[in-house]
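Have a look at the structure that comes next, please.
Yeah, one chain of the complex is gone here, protein chain that is, but the others are all in their spots.
Chains: A, B and C, in written order; residue numbering restarts at 1 for each.
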Amino acid sequence: MIGHWKKNFLAVVYLVAALFFIYIPVVVLVVFSFQDGQLPVPPFNGPSLQWYEKMFSNDRLVESLINSVVVAIISSLLATVMGFLAAYGMARHDIRFRAGVRFILMAPLTVSYLIIGIGLLITLNIFGIPKSLLTVGLGHIVINLPLCFAIIYSQFGGHLRNIDWAARDLGASDFQTLTRVIAPVMKPSLFAAFCLSATLSWDEFIIAFLLSRFEVTLPVIIFEMLRAGLTPEVNAAGTMVFAISMVTVAIAAIVVSVNFGARK
Amino acid sequence: MSAPGKPVAANIQFELSRWAVHPAIIFTLVFFIIPLVAMVIISFWQRIYGKLQASWTVANYEKFFGRDYLLEALYNSIEVTLLTLAISILLAYPLAYILAYKVPSRWQRFVLILTVLPFWTAYVVRSYSWLLIISENGILNVALIAIGLIDQPLEMAYGRGATVLGFVHFFTMLLTLTIYANLVQIKASYHKAAADLGANPLQIFFRITFPLSIPGVAVGAFITFVIAIGDYITPQILGGSTEVLVPQAIMLQIARAANFPMASVMSITLMIVVVIVYFIIGKYLKMDRI
Amino acid sequence: MSDYLVELQGVSKKYGTTIAADNINLTISRGEFLVLLGPSGSGKTTILSMMGGFTVPSSGRLIIDGEDVTDVPPAFRPTVTVFQDYALFPHMSVYENVSFGLSMRKIPRFERDRLTQESLETVGLAGFGSRRVHQLSGGQQQRVALARAIAVEPAVLLLDEPLGALDLKIRRQMQEELVHLQKSLGATFVHVTHDQEEAMSISDNIALVNQGKIEDYGPPDRVYLRPSTLFAANFMGDSNILEGKIVSNQGGKTLVDTKIGRLRFEGEYRLGANVHVSLRPEQIRIGKAKGSEIISLGEILVSEVVFQGTHRLCHVRAGKEKDVKLLIRFPQEHIVKTGDSMSVFARESDAVLLND
Partner (left out) sequence: MGSLRNTIRRKVTRRSFVAGAAGFAAASAVLPKTGHTADELNVLVWCDHADKKLLAPFEAKHNIKINVKTYEGTGAAVSIIEQSSPGDWDVLVIDTPDVPMVVGKGLLAPMDESTLPLSDLLKPLTSAAFNHVNGVRYAVPEKFGYYGVAYNKEKVNPADMRSAQVMWNNKYKGRVAVYDYYFPTMQLIAISMGIKPDAISMNDLPKIREKLLAMKPNIKMVGDIVSVQNALVNGDVDMIINGAEFVVSGLMPTMPQLDWTIFDEGGLMWIQGLSVFKDSKKKKLAFDFVNHVLSPEGQGALATSECYWAMPANKKAVLSAAEKKILRWDEQAAFLGRSVPSTIGRADIDSEMLDIWTEFLQKK
């Protein structure tokens, strides 16, 4: 091990430098969330949990936290299910206008969130639909559906076609094939798609900002805090968002690797 | 695939899965395509004296392309994005390469996750934490002065440099991920074969590894382009509005003036730029492999 | 009621302009082991897939057990397919895989249990029920796939190159077991393969498929020894194909001139036609032609010898100009060297006259 690293001295230096660059904003964010003082700027006055206390007694923030979780889970669930069904349909059938269908499904990936948000905002205005968490969720499905579809579709290999056929051949109905065979087999990628989608929705700002009204999501509240007054509470909120995303990603990584590992 | 005169009863269950793509397609049509169409339509309307006028005009386009300071937002956006892209690729490629080839394979997964984890830092506060680092009283200046490298704080915050820094931080991680994913798919036997045929490590890299890794670079670059050129927060917080990028111009129109027609024109322009980029690097893109 | 269990009547399948199956007429009797043999892309898998119900024919009818099942989905046919990659459900145990079809048929638990155990015993995997699929070897997975298929007692078992992924040795062993299984179950098997040796060793009948058509059909020995087309002669093992011309067709006999001599065949063929003659390498022997029904092939010059264990394969040159390349299979004990020269002959009845 040590010998290996010696041979690659430059690589190690680069890796360490890169990790330093990548982690420094996170470290600063987290450290100053424990700032004992009014301002999240040096010098660091020693650890304090006061800003976390303040954050959790902030009703709007706690409510927005719940909103974010609800929006992330429901929108990701729907995006995953629709993405899965679409991937299944595409993999199973010779769809007419196949290239066109794929193009439409993947198209939102090539459009900035801001533009998707503005488009939806304009449409809501035209049809007189009030903005709400629901519209935020719809926006998040728009951005996550192509990702879910792509992740799941890429895992639909030829072997799955035969598994699908085998299940039907043995008498399983459409629904049974889907729920008892295909979905369980695809579980790792469904799970990965769901987790990625949930973390993206959970931390998405511009669509949530444009399409929400009273009930807002956490990033919007944090943005409001950022515009309202400089305090380490923003750091505390940011640290919490990061921590929750990180846990989700870590769980996803472990679950997926365990599942894929077992496959081998 | 269907033949005429099928007994319906026997086929119903076999056909059900044909409807599997429909929810996603209908959803995308309703909540993505229709809004884009609405945006195109509204870009030909005008907001006059606070009221939306549904009369067809290209005045908004004329204004956007006719005024230097608006068109400059487009140039700025493209410049900042390309600069971000170039630096991010230069930083990410060696990192991905080290991950794929220098890190022992049992550690790779762990180091990879470690490397891209801050990708999930709260988006809104990411730029703000950079400010805490690069401002004149920030960590970096304090540290540099403390070790005696400088005696006057460096002016790093606010401006294009700071915006690009914020972007590069984020997209280096993204590109590392896509390039790494591509590099590990290149079979080790290619390298062995090339070495066997007398290629030196440099030749192996430029003749084998690099050409085969282009798709990974292209996918990462395209996503970077789409996200960076449409991002509002990073330039808004780190750039300090010392110059205006298109997303900021759009938000000015929406938040200050509710001028949706003008915002639509800018959005459409941004989309067209992305489409052009898509066609330039499109042949390397396998979007479904992301 | 038809005598046949499976009947394909003028079945065709087109994909755009490509024709995967072209007007296939084929019958399979009860208890028959039929092999669809052909090179890859020949359309044999399409034919199997149409029998299984995974592919709907563009035209023609498919009748199984007296019923027109052309448009009936796979689940409602008395067929079950064993896929080339086995298509085992990776998230289920061996037991769950094998009992899947039974539980889809709502067979009561007790009965299901019994049938599952029975199937596992039949394929020699009793006691493997709780294993996970990925813990099994290729051969064992193959058996699970078989057990899963026979558990629901299909009238016709369709096997899509099921042995393709196995090592040669296990493959030979599985071939024997397949035949044994088929005979003991009394079931009808349709088996797809591109391996002609496998086809000959397991089949009751071979249907040789090429370019969407059935080139030849019959028992393996007939198809091997008396191929009815040039393709069949070439595909079934090594063959020496000689170009020839019909020079006489009188008295129920036809004479064909080739570069290595004049050959005589039963039957009358069109005079002056260009034809091909097929002669298997093992059908050429060393020595001078003696007696009737023996044809001399003249002197040959050995240009290469390959020892293959059971025999020696020789590349030789024949004909007056020594410009005809032939393959000859000599017995082990017959030691030949490059450069040797000798006379060879063949039995007249071994040669096969092939129309172009």
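Here, a residue touches a chain if its C-beta (ideal position, glycine included) is under 8 Å from a C-beta of that chain, and two chains touch if they have at least 3 such contacts.
Since we're looking at a predicted model, the values are computed, not measured.
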Full-assembly contacts of the left-out chain, visible side only, are chains A, B
Thinking of the whole complex, not just what is shown, which of A:Leu133, A:Leu218 or A:Ala236 touches the missing chain?
-> A:Leu133
Out of A:Val12, A:Val27 or A:Ile74, only one touches the absent chain, namely A:Ile74
Of the residues listed, B:Leu91, B:Leu131, B:Val164 or B:Leu177, which one is in contact with the missing chain?
-> B:Leu131
Contact footprint on subunit A, counting only the chain that is left out = 37-39, 41, 58-60, 63, 66-67, 69-71, 74-75, 78, 121, 123-125, 127-134, 137-138, 213-214, 224, 226-231
It is residues of subunit B that touch the chain not shown, namely 23, 26-27, 30, 48-50, 67, 69-70, 72-73, 76, 128, 131-132, 135-138, 153, 155, 157-159, 236-237, 240-244, 248-249, 252-259
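We take it that only the chains that are shown with their structure count from here on.
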Strictly by count of touching C-beta pairs, the top pair is A-B
With chain centres taken as the means of their Cα atoms, state the distance from subunit A to subunit C in Å.
-> 54
Measuring from the mean C-alpha position of subunit B to the mean C-alpha position of subunit C, what distance in angstrom results?
-> 56
Which subunit B residues sit where two or more other chains touch them?
-> 1, 13-14
Among the residues of subunit A, pick out those that touch two or more other chains and give their numbers.
-> 168, 173
Touching residues on subunit A, where the partner in the complex is subunit C | 158-159, 162-163, 165-173, 176, 181, 184-185, 187, 262-264
In the complex formed with subunit A, which residues of subunit C make contact?
-> 52-54, 73-75, 79-81, 83-85, 87-91, 100-101, 104-105, 132, 134, 148, 152
Spell out the residues on subunit A that touch subunit B in their complex, using ranges where they run on.
-> 1, 4, 8, 11, 14-15, 18-19, 21-26, 28-29, 32, 40-42, 82-83, 85-86, 88-90, 92-95, 101-102, 104-116, 118-123, 125-126, 138-139, 141-142, 145-147, 149-151, 153-154, 168, 173-175, 177-178, 199, 203-206, 210, 219, 222-223, 226, 234-235, 237-239, 241-242, 245-246, 249-250, 253, 257
